[in-house]
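Take a look at the structure set out below.
Removed from the display is one protein chain of the complex; every other protein chain stays in position.
Now for chain A:
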């Protein structure tokens, strides 16, 4: 059963709901990225997309593959683990670069390094 129209109605509704929640949160994260004023505040917005934004879409995908039974549903769990483990690396790289820049420019808004 790979034809999406063959899904029972309630499953289709459930899948669409999770898809909408996930993509909606990702969209909000992107809007936040545009809207927030400073670099450090903008760091927070995309996290919506990498947590429950991606989560909602992955849950929808899990439900769909449970019904269509074309492949195991565990791929999605792997994706969520990889996303959670790798996001901090880029985030820290970006934030530390920004901190370094701001400290070099003697920006008053960032705390000084007390080594």
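Here are a few things to note about the model shown:
Here is the rule we go by: contacts are C-beta pairs under 8 Å (C-beta built on N, C-alpha and C of every residue); 3 or more make two chains touch, one makes a residue touch a chain; residues count from 1.
Operating definition for what follows: contacts and distances are computed from a predicted model.
The protein name that UniProt records for the chain not on display, among "ABC transporter permease", "Cytochrome c domain-containing protein", "Glutamate synthase" or "Na+/H+ antiporter subunit E", is "Na+/H+ antiporter subunit E". Within the set A:6, A:20 or A:74, the residue that contacts the chain not displayed is A:74. Residues of chain A in contact with the chain left out of this view: 25, 28-29, 31-32, 35-38, 40-41, 43-45, 47-48, 50-52, 71-72, 74-75, 78, 84-85, 87-88, 91-92, 95-96, 99, 110-111, 113-115.
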